[in-house]
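Sharing a structure here in structure tokens format.
Heads up, one of the protein chains got dropped from this complex, but the rest are sitting where they should.
Should a chain be cited, it is by its letter among A and B, assigned in written order, with residues numbered from 1 in that chain.
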Amino acid sequence: MHARKRIEIVVEAVRAEAVTALLDRLGATGWTVLPVLAGRGRQGIRRAGDPGGVDDNVIVLCIASEAVAERIMGAQAELLGARPAIVSITECQVLRADHF
Amino acid sequence: MHARKRIEIVVEAVRAEAVTALLDRLGATGWTVLPVLAGRGRQGIRRAGDPGGVDDNVIVLCIASEAVAERIMGAQAELLGARPAIVSITECQVLRADHF
Partner (left out) sequence: MHARKRIEIVVEAVRAEAVTALLDRLGATGWTVLPVLAGRGRQGIRRAGDPGGVDDNVIVLCIASEAVAERIMGAQAELLGARPAIVSITECQVLRADHF
């Protein structure tokens, strides 16, 4: 097993592509986008399924090497430009080192 | 980066509001609800999409300060009253301390 960083970003669906493009540019080897049903944050409660879908959030999940994770955190201004609700990082272990 | 707790609760969709109301009351600054497609637990296999949706599970995700996380764990009786399938906590780091 190999140590990596698990980066989890809750962001508006319409801004998710800004986040994944940043991850791509900073060397992430991949990412996964998950749907969100509802959430409460600083801007009150949001629920998925409103007519325009403009309020929908998603979660962008990225497993990255420490070097790439540091680059992502270093690009904080740009990352926060996509106005994520949450950016959290967890230590994890992965099965195959060559994939990240 | 700032240390926080990532709390993940798998619970029946119909009981999710009891969980998020508890999180609100105990001082959580936000939470996110994710859909679940299927699961196996102590009560056998469940799949989303059954007619009444009564068997659907969701995941309630909450990033909290240590103080709030301790309060949530301290309210164990009330939390377990919503009959969650799983309550797990992971250490994480967040980008902005003022959001949690």
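Just so we're on the same page, contacts are C-beta pairs under 8 Å (C-beta built on N, C-alpha and C of every residue); 3 or more make two chains touch, one makes a residue touch a chain.
This is a predicted model, so every value here is computed, not measured.
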Touch with the omitted chain, as defined above, among B:L34, B:V68 or B:V94: B:L34
Absent-chain interface as seen on chain A, which is shown: 1, 4, 6, 20, 24, 29-35, 58, 63, 90-96, 99
Absent-chain interface as seen on chain B, which is shown: 8, 10, 34-42, 57, 59, 73, 76, 79-80, 85-91
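Everything below uses one rule, namely that only the chains that are shown with their structure count from here on.
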Superposition rotation for chain A onto chain B, Cα-based, multiple of 5°: 120
Interchain centroid distance [CA atoms averaged], chain A/chain B, Å: 19
